[in-house]
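One chain of protein is taken out of this complex; the other chains stay put.
Here is chain A:
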Amino acid sequence: MRSPFDFALALGDDALVAAQRLGEWTSRAPEMEEDVALANIALDQLGAARLLLTYAGELEGAGRDEDALAYLRDDREFRNCLLVELPNGDFAVTMAKLLFLSAYQLPLYSALAGCADERLAAIGAKARKESAYHRDHAALWVRRLGDGTAESHRRMQAAVDQVWPYAHELFAPWPGAPVDPAGLRGDFDAYVGPVLAEATLTRPADGWAPAGGRDGVHTEHLSYLLAEMQVLHRAHPGATW
């Protein structure tokens, strides 16, 4: 049975790993304005991650703070969905990932804002405004790339095809959670469907639905991501920064 700690941890890990991937774009974006935008979104995700991990640590009651949770757990202890740990790929893959993530996070945080847990409600209320911007930004690029040139269309369709299977895990039922993600799938489809259509992209058929992130069974990518993220912190046990 998963606990409230697991729920806060899962959401915090989603945001943390997403921030880590987005941060990799710094100084590499297709245009300077996009460098600013991607850093902004990374900062939003990191901010939400810190609030959620701090709260998770308090729920656990074992004295772990945000850094202990971020830096001193191994990949098998991370609870993020597989979607966020996938490599950035090209800009189309990054935008497909961001569209699906934000189209899940926005209804999730909105629902959390009205939940009985006051701390989660406050985090949801703050984060949902940011998610709305992330979703707008990703949708704008998916439309531009889908309906831009022949090459951008090809890349955007390939990105959607590649990432689509990982969206299903986001909505796996979680009975007893403050918000059951299974109830958010309708919002996701209602938003993503028309965006793909406007972008002249084909919605992939449902089928293969990789999962396991919520149970700590990840892709091969996460261990590398964490090795890089944690290397300095772990090299100096007990140091403050």
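Assume contacts are C-beta pairs under 8 Å (C-beta built on N, C-alpha and C of every residue); 3 or more make two chains touch, one makes a residue touch a chain; residues count from 1.
Note that contacts and distances are computed from a predicted model.
Engineer: The complex has one chain missing from view, so what does its UniProt entry call it, picking from "proton-translocating NAD(P)(+) transhydrogenase", "Putative succinyl-CoA:3-ketoacid coenzyme A transferase subunit A", "Ring-1,2-phenylacetyl-CoA epoxidase subunit PaaA" or "ABC transporter permease"?
Structural biologist: Looking only at the record, the undisplayed chain corresponds to "Ring-1,2-phenylacetyl-CoA epoxidase subunit PaaA".
Engineer: Could you list which residues of chain A touch the chain missing from the display?
Structural biologist: Touching the missing chain: residues 16, 19-20, 23-24, 26-36, 39-40, 42-43, 46-47, 49-50, 53, 66-67, 70-71, 90-91, 143-145, 147-149, 151-152, 155, 228-229, 231-233, 236, 238-241.
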